[in-house]
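Here we show just some of the chains, and they stay where they sit in the whole.
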């Protein structure tokens, strides 16, 4: 049996990692997955692997699946307003299906 | 006149020195669109080894060093760091079309210190058999931290003026910059050098790798310098001007202090050059993240472009030979 869940994806600079993770956990995310990357946005381009003298600006992609859609939306909104007015980054939501909603 | 000659020859020898060749080579590679890239993991390892090596050597020597002779240069380092930032704020900050935040962040970077430039200077002095106290590189944090802190604090002040932003805690910034990977490695090295006896591992491992790892770091710096130029072009041209002049100016300031320290507490000529070069250098590793977090309003393209694309090459290619030559000239008699 599959149950609907909401996935919050956050793309930001590595230097925000600790704060973002803390925020996620406070807000009640039971887990999250992080992958490293690079990218380009309003601000500037970041190499994904080759030596970057400003590694701390390289991109991380955090995704957290939540059973409750409201919580997910709340988190996304908090992060958008709390971080991405000042710092560069992106947050978006998508709908997924999971098998054991109790663990998300 | 002799000075010109002295500088000329030192400059030429510097040109033939691989250090610079690798820097320029890196630029050439980036310019030619080469796909060669040094993996990030390797880059971080190289920086670690260089700073650990500097730290170990410094730490082992500080044990023997007489702390009085050490104190004055340290005080000078702190002063230079702050003065450089104030100069930047008072000049770059006043120019038309320059955001206050951007100006402060840039001044902060140019007040702070570059590990790669420092390492390059050490190798050049070494190549020219100019002696320097192994603890002088350990002056790094004394100049680096005050510069970053001051820049962030000033930015905070003006931010509060505009929109009552909350007060910036100095301590928090200091801790944050001490935690940066570059400074942690340096300080850990110093601590181990002071407490334990890492002589053997230093001589067998860290020291032999120094020159080679530096050559690769120079290559990376060159590539970065070129690839950030694009970003730099997109911002006000004043940054280029500042990035060209500031290192030389700061270097002179540092050299003057070095001269005073030479007269008062007998700092070696080589030590004076080191002081001049760290003053001339601008932070390209530890600084940016700290500033990024501390002055989020500032646009990285401006300060990183200015520092990596112009500041560092100028510091390495011009300031190192200038001040080495100057030392040979001034401290002759």
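The letters A and B name the chains in turn, as written, and every chain counts its residues from 1.
In this text, contacts are C-beta pairs under 8 Å (C-beta built on N, C-alpha and C of every residue); 3 or more make two chains touch, one makes a residue touch a chain.
This structure is a prediction, so every number in the text was calculated from the model and none was measured.
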Full-complex stoichiometry, written in the displayed chain labels: A x3, B x3
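Quick note on the criterion: only the chains that are shown with their structure count from here on.
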For subunit A paired with subunit B, centre-to-centre distance based on mean C-alpha positions, whole Å: 34
Touch list for subunit B against partner subunit A, complex: 37-40, 42-44, 220-221, 223-224, 231, 284-285, 288-289, 292-293, 296-297, 299-301, 304, 308
List of subunit A residues in touch with subunit B within their complex: 13, 15, 43-45, 47, 49-58, 86-87
